[in-house]
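Every protein chain of the complex appears in place save one, which is left out.
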Amino acid sequence: MTNLSWLIPVLPLLGFLLIALFAKSLPKTLVGLIASGTVLGSFIIAVSIFLQNDGTAHTVKLFDWISSGKLHIPFAFLIDPLSLVMLLVVTGVGFLIHVYSVGYMSHDERFAQFMSYLNLFVFFMLLLVMGNNYIVMFTGWEGVGLCSYLLIGFWFKNTDYNNAAKKAFIMNRIGDLGFILGVLLIWVTFGSVNYSEVFSGAEGFTKGDKVITAITFLLFIGAMGKSAQIPLYTWLPDAMAGPTPVSALIHAATMVTAGVYMIARSNILYTLSPDTLNFVLFIGLGTAIFAATIGLFQNDIKKVLAYSTVSQLGFMFIALGTGAYTAGVFHLMTHAFFKALLFLGAGSVIHAMSGEQDIKNMGGLRKHLPITYIVFLLATVAISGIPPFSGFFSKDEILAHLYAHSPVLWGFALLASMLTAFYMFRLFFLTFWGGFRGTKHQLEHLHESPLVMTAPLMVLAVLSVLGGFLNVPEIFGGNLALKNFLSPVFEASELRSFDPHIGHQTEIMLMAIAVGMAGISIFLAYSRYVANNEVPSGDEKEMSWLEKLVFNKYYVDEAYDAAIVKPLNWISRKSEIFIEKQLIDGTVEGSANFTLHLGGLLRQLQTGHIGFYLIAMVLAVVAIFGYTVLF
Amino acid sequence: MNALISLSVLGIVAMLSEIFNFKKFLYSLILLGLVAAIGVNVMEWGQFQLWYGMMIVDEFTLAFSGVILLTGFLWFLLVADNHQDKAHISDHFAISLFAMAGAIVMVSYNNLSMLFLGIEIVSISMYIMASTQKNDLGSNEAGFKYFLMGAFATGFILFGTALLYGATATFDIQKIGVFVTEHNSELPAIFYAGLILIMVGMAFKISAVPFHWWAPDVYTGSPTLITAFMATIVKTAAFAAFLRLFITCFSGVELFWNQTIMIMAGATILLGNITALLQNDFKRILAFSSVAHAGYMLLAVLAMNNQSGGSLLFYLLAYSISSLSAFAVLLAVANLKGNTNVQSFKGLAKKNPFLAFVVIVAMLSLAGIPPTAGFFAKYYIFTAAIANNYVGLTLVAITGSIVSIFYYFRIVIVMFEGDESTEVTVGSNTKALLVICSVLVILLGLMPDFLIGLLK
Partner (left out) sequence: MNQVLTAAPLSHYVLLSSILFSIGVLGVLFRRNAIIIFMCIELMLNAVNLLLAAFSVHHSDPSGQVFVFFIMAVAAAEVAVGLAILIMIYRNTGSINIETLSNIRH
């Protein structure tokens, strides 16, 4: 079955090609069937490979891709526990979102194009997670960036959406520069970009080696861009301009977790570089808290979820930063379930509200959207970390590892976790409870989404509830199934890092505190938004300066604008005049004109007269004879 | 060798079709025969045969024969839509098949007499093909120029051959090579004179500056279909012959000829590209571009290392299939508009997006831009040349390819201008050709290793 693994990325690619080539002639139903069917096919193959996998890594080589001098890059796939987990998440969640999109986008006139982009995205995402070397990963990495750009700006007639797409693209470029420099440095250091050779080569380095630190740091810059960490996170909230299934698939469940996957994949390099790991930890922790605070004051349903995604990605990086790679991947997985569900649920709400996204104008939707209400509740509980929902297990594992690392930092992470519970329930209560605050017109139109949209919601809800049981910790009698499954991948790292063990008592106490805090947060949210019926005003005049600061997202966008964008614009305006127009254009156009002029002269040589040609040839022969006799 | 026999038999069958009256099936028969010839050629891979010391079958022969046969097959796909002179169809087919047979002789010779025969079989066929449009003055002129200058150049090759024979007492190129290495320091003057004359004659055949004069005029004047044949199959054969001659016979005296070839290569690249800049006729642009490409390929000859054969093979295939698809679209456009001017392509992108796409792929490949075959073709040739310390010349070559982007993209830009054009129709065979060529160009650009690994 492993031999068939090449089909996994090829199927979505085929889907993309089919839909893109025959977009005009295919009926919508068929487009939907092809798009979802190909991803389903990939999922089925991934599952069957998963069932047969015994924890060993298989390399499936397709062909020699680039071979030049010492550089040999095969186009090959690596099938091991880590890539299998990612494959299942990408194809599984991807399939559900494809099905959902068929309903959500059915009224869009460019439906076929949308579905083809989604398929193309899945193809590149699969390349990213399946490649057996950094170049194939980079191909996927860039490809998903491209699809993200195309899909954020899908409704390209709106200038703001286009700007959001451009912002995402440019911010990712900054990260990609780091990534590609890291890969170059890997090649220079190890003479190869294949995982197997790089990782076995890395085992010869001592902990804290400067080159390894540089490599991991550069790679992490790439992860910061792709996974929206401080300071490169501002593109993600803006990326919500894309259709909601895009937000769910790309900007919550899969693409933004590419950075996490990349670090988990390169775990041995990171383990050898404690400095970078600490850096990752602090960036992750900072992002988790920072984004969570912004989430408290957002009134756009998708923006809240976007900041929540940034914050949760921060949690994953905390896990990686403490060396708990399994915990990071575990949270990646559960987050994919519940965050995709939250986005799709939000999509269902937006669909019902005829495009309204402001929670100030919602309220009381539970009566009208019963299914969406229930699944949204389950997802909200899961993300808040209430047992036994999936988020509880994965977040708890991260917190436990962080506590063992440093109790002080644990305190900060706990704060972020509390904030999460608060803003999520704030969102939930404002949307579904209380009275309806929208227009009459909207009220008349309120309807539950069709089955094609609610069915994926229900499946994701089941996963959000039960996903945590994949890795039940020992204290609950669990056997840490995921950890054992992934252990071959992280084996080398675990040998090199001591596993700070905390006692069962402590662990239970930590859990109790976390759950208690979450409970308090929920209660606060309830008392404020349900009992007191408070509705955020969105009017800055009534806010204190602190509220204003957070409401405006700490003015980070404005600060970037003032510190980077405006000076750059100034420089580029000046250099347009002085460097571009005068220096470069002068030289380039001068030499181009000279060449063209030369072309005009030289063509006169082609006189058309045979006599001239013959004489020229004989003279050339004489010249060659003369030259060789003389020299 | 089997490919050569099949081609000759096929040519005779084509002539017989006139007598036995099966002209209707002739075209399909030839296509089948060419597929069969490709098949037997592939089957022979890995064998080594020497036929009475005259012809040699080795990997070099088979690889270049493969390129010739493949290009020939694709060229015959082009014939279906573009051959007007139905009355003489069997003669024309027979001559083109014999020309291909001659081309195979040129890549598999082991004796200078076979080289001479191969060159003449190809050349005489091409003189006829170039002047097939009896009432078109352009075709007349092209045929005449080609004939006169070709015969003149043949005279040089023969005189050179005679002098080499006088110096080494043999026509066998391997024995000449052995003689050269054994008597490296005491070679007689007539040997060097012979070398120069043969080099000059071969330089004419590959249209290297300053012996290129015939090429632009002949390419422009000949019927476009024949130009496509000359620019691809004839060029492939001439270059393979050139490389085999220099690697086998003259590698021992590399220092004697390398500077001359180096200057020729640089001049060919610059002159070909720069002169193409201000041409307004697409066919003539392709003619000058063909001259320029000869310059790049000379770098492979200069490299004189184990990468020479592979990189030249790759370059010729990439160049041939890219040119063929460009010529195919040019033929389709010219059939409609009645001329081969660049402006005839106006509005093609809007009316015929498929044809426009094909042209874009072909132009990218000819200009050497990834992800097309042309990029890796240039890449391999340049690395091979740099490996033999021709850094300066490689820089000149890179400059030349930058210049070439101007005229290759000009046609692309024109395609997107205006929309007055009526739709260009292409037959199914041409369509098949365009699809095969474009797919091959992109495939070779994505996975170049397979082909380059054939000749090490």
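The first chain written gets the first letter, and so on, giving A and B; residue counts start at 1 in each chain.
Keep this in mind: a contact is a pair of C-beta atoms (placed from the backbone, for glycine too) under 8 Å apart; a residue touches a chain by one contact, two chains touch by 3 or more.
What you see is a predicted model, and the numbers here were worked out from it, not measured in a lab.
The chain not shown here makes contact, within the complete complex, with A, B.
Here the missing chain is touched by one residue of B:E120, B:E417 or B:D449, and it is B:E120. Contact with the chain not shown here comes from a single listed residue; of A:T309, A:T431 or A:Q606, that residue is A:Q606.
Contact with the chain that does not appear here is found for just one residue of B:S131, B:S320 or B:S365, B:S131.
The chain that is not drawn here is touched, among residues B:N2, B:N140 or B:T383, by B:N140. Interface residues of subunit A facing the missing partner chain: 603-604, 606-611, 614-615, 618. Hidden from this view is one chain, which touches subunit B at 113, 116-117, 120, 123-124, 127-128, 131, 134-135, 137-138, 140-145, 147-148, 151-152, 154-155, 158-159, 161-163, 165-166, 169-171, 190, 217, 220-221.
Everything that follows uses one rule, which is that only the chains that are shown with their structure count from here on.
Contact residues of subunit B toward subunit A in the complex are 144-145, 148-149, 152-153, 156, 192-193, 196-197, 199-200, 204, 210-211, 213-214, 216-217, 256, 259-260, 271, 274-279, 379, 383, 403, 406, 446-447, 449-450.
The residues of subunit A lying in touch with subunit B in their complex are 63-69, 592, 595-596, 598-600, 602-603, 605-606, 608, 610, 612-614, 616-617, 620-621, 624-625, 627-628, 631.
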